[in-house]
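Heads up: the structure comes next, in structure tokens.
Only one protein chain is missing from this complex, and each of the others stays in its spot.
Presenting subunit A:
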Amino acid sequence: MLASCLLAQGFMGSPDVSILSFVRVPDEVIRKRLLIDGDGAGDDRKINVLLKSFTKWCNSPGTPEEGFTQYQRMLGTLAQCEFSMGKTLMVYDMNLREMENYEKIYSNIEQNIMSAHEKIAECKKEIQRAKRIRKNRQEYDALAKVIQQHPDRHETLKQLEALDKELQQLSHIKENVDAKLELRKKQFHVLLSTIQELQQTLENDEKSDDDNNQESPAENGE
């Protein structure tokens, strides 16, 4: 059983399928081998086939034409293998460069995110400032409304001046009237005192006349 499967392996060259059909192998090994080989399952087989055909060709007893055809065939297979190898290398290069590109884009985006964060923080500060300014403006407006209700300062000052002047005039008039009153009072006082004095003098005169009259009859009687 084992010998026949080994022979089959030698003939076919790609061990996976033959092993699967005859022996129980863990799945992971198969999975790993498939991953590694992948698309290149054919390549691996090709190289094995090439190797075997080379050894066969070296040891073949056939005609030189057959040998030449086999030789050409082998060259063709070799070229195919080289071609696929070159392709894989290019794909590898491409992957590396894509990775670099992605790294660049990634760092770019990160920087953008950071600057956006900073801008957001600044804008928030701006909003706070703007709100404060708005609050102050509204306070001014509210106060201004109240102030408007009170009359203008110039007008009030003018009214005050006019009132002052009126007050002065009136006090002036009052002084004049007072002075006149005083004068009249004094004049009346003079008049009255003169009258009183005259009265007094007249009374005195009468009295002295009476006295004289009393004395003279007394003199006449003697």
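In the analysis below, a contact is a pair of C-beta atoms (placed from the backbone, for glycine too) under 8 Å apart; a residue touches a chain by one contact, two chains touch by 3 or more; residues count from 1.
Going forward, contacts and distances are computed from a predicted model.
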item	value
Per UniProt, the name of the complex member that is left out, chosen from "4-hydroxy-3-methoxy-5-polyprenylbenzoate decarboxylase", "peptide chain release factor N(5)-glutamine methyltransferase", "BZIP domain-containing protein" or "THO complex 6 homolog"	"THO complex 6 homolog"
Residue, one of A:35, A:58 or A:146, that touches the chain absent here	A:146
Residue touching the undisplayed chain, where the options are A:138, A:156, A:171 or A:216	A:138
Positions on subunit A contacted by the hidden chain, ascending	128, 131-132, 134-135, 138-139, 141-143, 145-146
